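Here is the structure we will look at, set down as structure tokens.
Heads up, one of the protein chains got dropped from this complex, but the rest are sitting where they should.
So that you can tell them apart, the chains are marked A, B and C in the order they are listed, and the count of residues begins at 1 in each.
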């Protein structure tokens, strides 16, 4: 059994990790760390887990095999500085501290996009889990990067659920505001652009054109719907492009190319990615959907853990969706 | 023109008052008071009012004819203590300070349920505006009180929109929690029970039986749907009861008895009340719907103002609904 | 492996059965029957199953061990009349044909409420799966029936998600109507009252008082929130009642009594039932939540199947919830 510690255990991504790992056949959750909730039972905080676990939040761990860091920006670095973690204890960071700046205290973090970096992940003790928007966009564009077909501006609108904004209540996550509302934030300036760009480069793109990315706040709780297009200057036909996408992901157990158009709930509560590819007016048009908390965070983290421990990457991740 | 001051101008009920009063033909908004937002333009706080007003929040008023108090519990009393308001300046309190305890500093507050207390409201300078749940329940039961047909326990479930919980973000108004969720709060113990009871008594009920009231949090922003029944020990038939309801409200311009079952959105964004009456298994069953921010708060307050100033009670309140 | 056939495979309950059974370790889906969609791939109809199955709708089955009937009212009887099903082929009917009228063509259907009828289910070949509202209400009241504490009118409001109304589009499931709306239907007259009553009797209630049941349409897709109270004429204290509930369900792996108040999403996408018990004003007040499509339909059906085949009743049903 893999002994797991979850650090920062009260937020959404920690909750999803718990929901997944409690049913994972090879995992024993050794500790759930929350400095603000020591002594509180996990089922009292994550109320839906009532009856499923006797775990209690603590502030100490005891030789875990892997630590999942579910902390705010910058706090993963502080955690590693303040705690003496053995070098052979694996670290999977769900924050953004090491995605673009991977070396820290002798650890070198691999960017945990399993569909590109599988072998590196299998070989490392340190993974920087990708951001949710980044995952949805990278997986839509990696096949194009692999044939160096990203030649002109990339246009992206992606709409996210409210869980992407975290558990702390605020004006833009107030139900009265968000219900039946739509808005835009950080247009053309989202912090995930950097990890998208360097991943597409490492995926084969000689250079990555400007990405015009408009993130939108949706009035739903879970999921990301990304709508992406770029000029098509390649000789492949639409069908050849679709086939190329399918071939690219033929060994990726969670990525599927749909022949029909897709809607967000087809992946909600699963670790799946659905892509759909069309040609229009000289552009290649791709839609990409994920569950932001699973494939965009905790599910991908468990997939990374599986690879790091040499077990099948799908273990514990065949989740029943909730399409309706 | 009636010179109006709104005190506590940043919350939801103040926002609705502004939206209504900006189009009221007999009103001039003299000041919008917010001690925390002095100098901020009203259109910047209530963003939908962009282009509709040049008002700026201030902390002083200048001889208004009427002051609307949109303050938290207990703060209306503090306001009257701390400010020297002329006795002929009318006060309409949207809080709950004077609903059950109507005498304060020489002012006697009339409970502002226009359908029962119209003449008293016309004659007073001080109105305590009813609570939102209270309005929906009182208006469903007043006809029964008038014929003293409330003889046994009254059973009430009422489900409210998130705006009922106010503008300050919190755990139960977080979109991620509330979206597609339902919960109960203050079961059998809601603070509106007291004003419901004394109003039904003043409406003719010799005594008011126990009211078993379960308030529910709905996953919508506006409106209250109340579902109410009590044993029917009266000789009236179902049709006679329906006719009695219609007769009771024949001079109330905003209350209608529907012959068909009703759904919440039929009143959203209006000052209307819809009631529907059926008999089942020895019970009389009544459904009652209002917009919690309008007939349940700011619309009723304007209706009270109209009566206090001797103008038609519907002026400024013929609002376009948003049924779809 | 248990060879399964699903009849009526295009609706919501069939979709949920498929989602659950595709990951069930002891099941092989032999056929998915739909007379209207023969030849269509299952993943094309239930779009979220893309990549998870190669099944195609058919109109014939081949010696399944168990048939799940997911048909409309009355159609299960027609199916059994028109098809020559071997007596040792088990039948689990998700419709309402045999809930109150259990004998048909030599088959005697057990009412499939696992928490009461476990031994009978283990011994039968024929199960009538309970209705969704019925499940949520029965499980809230069975402990009271067991100590014969149902002595006075039972008051029930229960609010259901839109999936309860089935897949066929209609006026009351139109998004423009239902979004941010609430309504009541079949007040005091829902068809599940009969199965509730006879189950409470078989659960120990000497007689079952009148049940005043108001079903409400909620503006969410999944789940039932039931709010229930009845006069408390028993000597047990509140804490003793809570303990009695916990004891009653101590061997039921999916039913939990929460010490804190509950909200619907704590069970959505799981096979769990959460109950919460309080005393108020001479009443015992119980809230009960289930996922209408899982514990209220397809999950309960699989739980019944597990019992009928002598395997642990939780197999395949430890589902990750989607609380946020």
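Just so it is clear, a contact is a pair of C-beta atoms (placed from the backbone, for glycine too) under 8 Å apart; a residue touches a chain by one contact, two chains touch by 3 or more.
What you see is a predicted model; the values in this text were computed from it and never measured.
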- Which listed residue (A:35, A:83, A:181 or A:237) would be found touching the missing chain in the intact complex? A:181
- Message: Among B:72, B:102 or B:321, exactly one should touch the missing chain; which is it?
- Response: B:321
- Task: Specify the residue from the set B:77, B:222 or B:295 that touches the hidden chain.
- Result: B:222
- Message: What does the interface between chain B and the hidden chain look like in terms of residue numbers?
- Response: 12, 15, 19-20, 23, 44, 46-48, 50-51, 163, 179-180, 221-222, 256, 258, 260, 262-263, 265-270, 272, 274, 293, 318-324
- Note on the structure: Missing-chain contacts on chain C, rising order, are 12, 161-163, 165, 167, 169-171, 173-180, 219-221
- Considering the whole complex rather than only what is displayed, give the residues of chain A touching the chain that is not shown. 155, 157, 159, 161, 176-177, 180-185, 187-189, 210, 212, 214, 216, 218-223, 225, 227, 229, 261-265, 268, 278, 280-281, 283, 285, 287, 324
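Methods note: only the chains that are shown with their structure count from here on.
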- Task: Report the chain whose mean Cα position is at the greatest distance from that of chain A.
- Result: B
- Most central chain by CA mean? C
- Inter-centroid spacing, chain C versus chain A (mean Cα positions, whole Å): 34
- Whole-angstrom distance, CA centroid of chain A to CA centroid of chain B, is 46
- Item | chain C: positions in contact with at least two other chains | 180, 221-222, 262-263, 265, 268, 324
